[in-house]
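Just one protein chain is left out here, and the rest sit where they should.
Take a look at subunit A:
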Amino acid sequence: MARKAKSRTIAVRLISMAMTGYYKTFTRPRASRPMSMLKYDPVVKKKVLFLEQKRGGGS
């Protein structure tokens, strides 16, 4: 039985590098490079760097 085709886009989680546990979820094309952006972290009340979390070994 043929495996189901992988979707073109994936949902990724960008976590705050302020180590507050705050994160944002985005959708990006599977083939593109990992996301990173400056975003506001309401816990530290500042704009901080958010980096995409590496996904599990399955993908």
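Note that a contact is a pair of C-beta atoms (placed from the backbone, for glycine too) under 8 Å apart; a residue touches a chain by one contact, two chains touch by 3 or more; residues count from 1.
Assume contacts and distances are computed from a predicted model.
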Determine which name in "Large ribosomal subunit protein mL59 domain-containing protein", "RING/U-box", "Metaxin-2" or "NADH dehydrogenase [ubiquinone] 1 alpha subcomplex subunit 12" the UniProt entry assigns to the undisplayed chain of the complex.
-> "Large ribosomal subunit protein mL59 domain-containing protein"
The missing chain sits against subunit A at residues 15, 17-21, 33-38, 43-44, 46, 48-49, 51-54, 56
